[in-house]
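Please find one structure pasted underneath; my questions will follow.
A protein chain is absent from this complex, but the other protein chains hold their places.
Let's look at chain A:
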Amino acid sequence: MAWTKHEKAVSELDSLDPEVLVKALRFIKNNIIGNKTKKDLYIGFNIIPKLVSFVDMTTATETTNSAKTTALQGDIYTQVKIQAAIVLGSFAYGGEANVSKIVKNGGVKPLLDCIASTNDPKLIEAAARALKAIYTSPTADKNDIFQANHLHNLIILLNPAALNPKSDREKIASAHTAELAATIIARCCDTNDQQIQIANAGAFPALVRLLSCEYAKAQEAALDALAYLCRENTEFGREIVQTQSDLSKNPVKIMLELIRDNSPTMRLIAARCLTHLSRDNAIPEYTNDISLVVLPTLVKLLDEKGPVREEAPHVLAYLIRDNEELQKAACDADAVSKLAGIVTHVADEETSYYNATGDSDKLKEHALTALAAMSSLYDNGRKLVVDAKIIPHIVTAMSHKSYGVRSAACQLTKSLSRSVHILRTSLVDAGITGPLFKLLSDESTDVQTIACATFCNMVLEFSPMKRTILELGGIEKLVELVHSPDNNIRLNAIWGLKNLICHAESDIKDSVMKILTYQMLATLIDDPEIDVQEQALNLLRNLASSRETDIEEVFKGLGEEKLMNIVEKKLCWSNPQIIKQTLYIISNIASGNERHMQSIMTRSDILNNILAYMTHDMPDIRLVAVWCLNNLTWMKDKHLNTQDRVRRLRQLGFEEQVKKMANDEDLDVRERVKSAISQFSELS
């Protein structure tokens, strides 16, 4: 019976009297705000289409055609629109399922039409609020906002003075509208193309001006938008730094003031914006501020609560990734123990009660990711992580329900496994191999990819896990993944196999090739992904190394003709990594027996290419080319064949070329050149 008042309100939405409509909409609004149960109840009554049509209707203030409509009626219809937009917005706050229902019912376009600055400021605010809630959902389609002149309208709203506020009440409202507009922009620049469109519409000057307004919430939103507009976009990072409005200071200076604000949220958002600019390499003159202000701020934010604590490690990880100096600075600031505390603490919470919000999952994921970043290059960081005694928690995290946590745990293991010492001791002791192996079959390709990358470090010859992995069926699993349609998985799987047979016994090479097959190897060498090709060639190089019998196996496996065709073809590529791996294959073949060497000597295209690569720009390539020559001129005995080879190579101009290289800028190249020259001189 208690529901009849709700059913009554729903039936009143069919009324033709706008007063009744407003009353019903207000009733619904006050019931659903903050109340998920009531939102679901009303959505169940299927009122979204009606709300959309209310927002979509044309009112007297917008059209001059209906001359008979009085201004008063226009006002009341605007009220209907405003209340309907508020109700839609409140539904959108109820989660993704609600958002997708609004989108499906065509709610986005009419809301976008409401944000034109000529409309009633209250309508603009209500529509902008609903749009913000919609666009905050990760699944919402962002196309509509880039149509018509919506972006233009949105950017006008970034100026709080655009709506001509007079009283303080109106000023607060228009600053709030500017805040909403900036937040919408921040949520709509996921792709480079979107960033470009928003920038072209003139967002930078408007956002930089908003940075120095007197409303903290609007400043936060402006920082947020700027951060996402320059994310992974160096050009825009530089453009933002150079944007200066007449009144304001240098934007970076403003950000450095805001990062010292009292509010932790403001500090976090300012730190994120400066982090993105720093990653763009747009503020090289502020390197000191990054390590002395931004980084310590982020570390201190780890002591905060809620969303700030959840996001801080995420930003920190991004800031220090690929930068050993900053990784060291973060360790010096005691970030490892704070993050380890989070990882341990969150683990305790999980066993005590179920947290429906999922926030603790994100927190744990971000803390593990930050630890992974801190120990990716900085070796002492790895020691600190081990000393913090969280490896058992990493192992547990590998079977966490959230794929983000599983992936982050893998990432951290990968960073740690870069230390041979830790690999041999702490990681083995924690029994990480089994749980990690399971992740190769994870339902998430992200997790599979990173698990596979982690495995690459564990199958190397010195790894004590290598045996266990083979016993678990590691070869079969990696070969299975080599057939994956996912480029990254294929790459990491072939990488793992390559590492597995690096300096390996012949029996391991045999068992890999029995399962992988030479046919598949040939397919991978012609993979559409150049990185996969490189690893496949590297695998071939590792197969044909160390022992004459191993080279013989490859000759048998691929067939001499096919092998040499591959080598000849790949040597003509322009990609230096492909050339390098191919030259290594030749060099390894040349270390074999007479027959192996002859297979090279009979291919003049190959010989000419080796000669040509001796003058390549890259010392790496010159080095392998000279290695090939060394192996081909190496005299185990004064055998007639060797003399023939040396003579032929001399004819082709190898001796002349190698003599020109005596003063090569690279030390390793010079060493090899020296020995090649002496081998030639022995047979003059």
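The working rule: a residue touches a chain if its C-beta (ideal position, glycine included) is under 8 Å from a C-beta of that chain, and two chains touch if they have at least 3 such contacts; residues count from 1.
Going forward, contacts and distances are computed from a predicted model.
Novice: When one chain of this assembly is omitted, its UniProt record names it as which of these: "Ribosomal RNA-processing protein 40", "2315_t:CDS:1", "Nucleolar protein 6" or "60S ribosome subunit biogenesis protein NIP7"?
Specialist: Per the UniProt record, the undisplayed chain of the complex is "2315_t:CDS:1".
Novice: Hey, which of A:9, A:86, A:131 or A:270 is the one touching the hidden chain?
Specialist: Result: among the candidates, A:86 touches the missing chain.
Novice: Which is it among A:54, A:135, A:215 or A:518 that touches the chain not included here?
Specialist: A:215
Novice: Which of these touches the unseen chain: A:22, A:76 or A:172?
Specialist: Per the contact definition at the top, the residue touching the missing chain is A:172.
Novice: By the contact criterion defined above, which parts of chain A meet the unshown chain? Give residue numbers in ascending order.
Specialist: The missing chain touches chain A at positions 2, 26, 29-30, 33-37, 86, 89-90, 93, 126, 129, 167-169, 172, 175-176, 214-219, 353, 356.
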